[in-house]
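Following this message is one structure expressed as structure tokens.
Missing here: one protein chain of the complex. Every other protein chain is in place.
By letter and in written order, the chains are A and B; residue numbering begins at 1 in each of them.
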Amino acid sequence: MTDFTHSPAANAAAPSAAPQRNWSQLALRWLLFALLGAFALFYLMPLFVMVTTSLKSLDEIRTGSLISLPRDVTFDAWRTAWSSTCTGVQCEGLRPYFWNSVLMTVPAVLLATMLGAMNGYVIAQWRFKGANLIFSLMLFGCFIPFQVVLLPMARMLGIMGLAGSIPGLIVVHVIYGIGFTTLFFRNYYVTIPAELTKAAKVDGAGFFRIFWSIFLPLSLPIVVVTVIWQFTNIWNDFLFGVSFSQAGTQPVTVALNNIVNSTTGVKEYNVDMAAAIIAALPTLLVYVVAGKYFIRGLTAGSVKG
Amino acid sequence: MTEWLERHMPKMVLAPSFVAILIFVYGFIFWTAWVSFTRSKLLPKYEIKGLIQYERLFASPRWDTAMDNLFIFGVLFIVISMVLGLLLAILLDQKIRAEGALRTIYLYPMALSMIVTGTAWKWIMNPGLGIEATVRGWGFENFAFDWVVNPDRAIYAVVIAAVWQASGFVMALFLAGLRGVDEEIIKAAQVDGIPTWRIYSAIIIPSMAPIFLSAFIVLAHLAIKSFDLVIALTGGGPGYATDLPATYMYAMAFSRGDIGQAASSAMVMMGVVFAIVVPYLYSELRAKHD
């Protein structure tokens, strides 16, 4: 699905790459580059503005232009955003919330991925009566608007004693992540011939042995896709974070929103931008490092769904 | 005993997830549905009272605004993202040397939290210091771009930010689709002397119908669930001008303490999502079995 290797137009353009290319073709080519460049600017502009704004002083922001480069680069806003800006009543910066997000995201990603791998393995390779029905039920679960589970979930977390806690958020993210992780692994494992499992059974290996010795070593690509997908979704989540956390346990997205939308005091736009970048950094980093897998997850999650 | 264990291991491994999904998805939907038929206010009550919550919901001007907004936002967001995504995909498909870099640039917003997107665009569209001020600074004194704070325009500001975030993703879907078209068909068309734009309009794009469908489903799904972006960009305001069903539901559930309204609005949202997604999923699953 995400194999970008061959292009129909590539073939069309190839013969005309010769020196006798005419002027209208050249003009078209320039128009193409101009358009592509203009769009690139459109997509990059917000990032550019965020970065430059975060490096300006408030004075410069008030007097200067949105798109000008900072005259005096200062990291004050970053320092404030990280360790001393106010999210409502507390003024400890984003730092504690950033760690809340890490504490929430890492276990949730690992658990959901592990469960998805086992589920996908069962559904793809150990079919039993009703397995397809179970899979369909899980799949439909991926598509519900989460508003429909917010109220009962809040009560359930209260009953389990997990209300407003990070473990509570982990539980929520794992449960509503299973559908997608199962889908990813199931779609990957169905492409592995059933004869492999049969051969291993004849060789004497059991359910877990076959998983550990044969399927897991084959799974690196799909594990990467799943982990990135889960990581991005959970780190960026706001709805569950804002619904099921309390003052000390909020994830970074909720804290960011509190900083930006707090109505008290002077509006520190540079701090807002620095905070936004800090909140975005982990997923941006993952995207830059492993963009290929990120795209694969996006398309797998939508096209194959 | 071990024989039995071995034979039933697959079911036992699947069981916890299955039970979790049954309770936390289907059980919870059932709970919400039930409560939406009661007089629940601050606390849930379980005595069925009919459609009273739905009557209140559809009589509420705020919900009316939310549904209107969803319609405007949804249509614009889906149409613009699709058109832009397809355009970008076709432009990128022209044997561009920097394709990889451009793809990365067009798609990175998808890796950001909607809260980050909202924060950034809120600042950019800030009338006093953002684009409006900048363009005025260039000498266009009458330039006005106050959409985020203008109740009649604010929903379009949400559309801009949402399109910025999701169109690159649509581009990726379409680009993969373009590359998935059978090369031999394209070669045959080229041999027949058909110009490139005709190859796109007559052969490639029609063959991508399933991708249009997937893109539509994903975008529609995103639109209906949109919550964080509105919260970060406009907070649902000015007033209720940019309220969407998702923000309405949240407000009822957590700030107004009106569980009945929260439940009924959530059920309507689910109805809308399922009306779009269920036929699609059904056909997908059936196609796989055939």
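FYI, a contact is a pair of C-beta atoms (placed from the backbone, for glycine too) under 8 Å apart; a residue touches a chain by one contact, two chains touch by 3 or more.
Convention: contacts and distances are computed from a predicted model.
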{"item": "UniProt protein name of the chain not shown, from \"YCF48-related protein\", \"Trehalose import ATP-binding protein SugC\", \"Multicomponent Na+:H+ antiporter subunit C\" or \"sulfate adenylyltransferase\"", "value": "\"Trehalose import ATP-binding protein SugC\""}
{"item": "Among B:3, B:47, B:141 or B:184, the residue in touch with the chain that has been omitted", "value": "B:3"}
{"item": "Contact with the hidden chain (one of A:51, A:103, A:163 or A:205)", "value": "A:205"}
{"item": "Listed residues A:214, A:242 or A:255, member touching the removed chain", "value": "A:214"}
{"item": "Interface residues of subunit A (partner: the chain not displayed)", "value": "193, 195-196, 198-206, 209, 213-214, 217-218"}
{"item": "Residues of subunit B in contact with the chain not shown", "value": "3, 6-7"}
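The rule is short, and it goes like this: only the chains that are shown with their structure count from here on.
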{"item": "Residues of subunit B that touch subunit A when the two form their complex", "value": "6, 9-11, 13-14, 16-18, 20-22, 24-29, 31-32, 35, 44, 88, 91-96, 99, 102-117, 119-124, 126, 129-131, 133-134, 137, 164, 168-169, 172-173, 175-176, 178-181, 183, 186-187, 190, 196, 199, 204, 211, 214-215, 217-218, 221, 224-225, 227-228, 231-232, 235, 245-246, 249-250, 253-254, 259, 262-263, 265-267, 269-270, 273-274, 277-278, 281, 284-285"}
{"item": "Of all residues in subunit A, those that touch subunit B in their complex", "value": "1-14, 32, 35-36, 39-40, 42-47, 49-50, 53, 61-62, 65-67, 115, 118-119, 122-123, 126, 128, 131, 134, 136-141, 143-156, 175-176, 178-179, 182, 206-208, 232, 235-239, 242-243, 253, 256-257, 260-261, 269, 272-273, 275-277, 279-280, 283-284, 286-288, 291, 294-295, 298-299, 302-303, 305"}
